[in-house]
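One protein chain is absent from this view; the other protein chains keep their places.
Presenting subunit A:
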Amino acid sequence: MTTAFRLLVVLLLAFVLMPAVVACIAAFDTRALIAFPPVGFTWRWFVRALTYEDFQIGFVNSLHVAAIASSIAIIVGSAVAYAIDRYDFAGKRVLEAILLAPLAIPHFTIGLGALIVAYQVGMARGWSVVVACHVVLVLPFVLRSLYVSLKNMDPRLEAAALSLGAKPWRVLLTVTLPGLAPGLAGGWIFAAILSFNEFTASLFVTVQRTQTLPVAMYNYVREYADPSMAALSALYILLTTVLLTVANRFLGLGRILGTEDVRH
């Protein structure tokens, strides 16, 4: 590896990590106005971030929304991924395109659209619109994760189970689902992290009662400029890192994301 290339890698890493690092450092500043570089050290803003009521409510809301939305996405996603991988049917390509479309549509468009539809049916102030919106947003990632797991599974496994006298439902429960378990778990964790971090669409579809943590943070920033936000960002990064590390440790992200071929 040449020196120039090494330098490029270092610069790239610095570029990627800089915002997070700056925010984390600024979180410990003693001044009440967020600034960089810091002039002192205090845990005060972490305490405030953790005790501020809107953040606490937002955190619990976000956990609920993330858990429910990613569970729904996993169930819908696995059925669709299985159908697309194993069967030929009319409109298969169209269905695939529609489900992957949210990748190309701006989040605010999805949020705005969901809000308009929810308003028409009188559900604009409820949880269902928030959850539905998040399901749509995370579904493409779940589908991708499950596709890879299905593609990596030898179709002869199911054939062998059938030949041994197992009926199709038994094959599904004892061979197919256990084989997909890492993909299901990985897809779920990814969906949950994405949902937990989602802001743009959530801004449209949440109200005071249903606001998720990123929306609560945005509302806070509009009124205050102290480093509590930076402290919360640091906690966010910590939580996501822990989740990803666990996911990687037990499931292998390369396998879930399809960057690594496990088929022999």
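Here, contacts are C-beta pairs under 8 Å (C-beta built on N, C-alpha and C of every residue); 3 or more make two chains touch, one makes a residue touch a chain; residues count from 1.
Heads up, the rule we're going with is that contacts and distances are computed from a predicted model.
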Chain not present in the shown complex, as UniProt names it (candidates "Dissimilatory sulfite reductase beta subunit", "Putative molibdopterin-dependent oxidoreductase YjgC", "Glutamate/aspartate import permease protein GltK" or "ABC transporter ATP-binding protein"): "ABC transporter ATP-binding protein"
Options A:R6, A:R31 or A:R170, residue touching the unrepresented chain: A:R170
Candidate in contact with the missing chain, chosen from A:V60, A:A159 or A:V246: A:A159
Footprint left on subunit A by the chain that the document does not show: 154, 156-157, 159-168, 170, 174-175, 178-179, 181
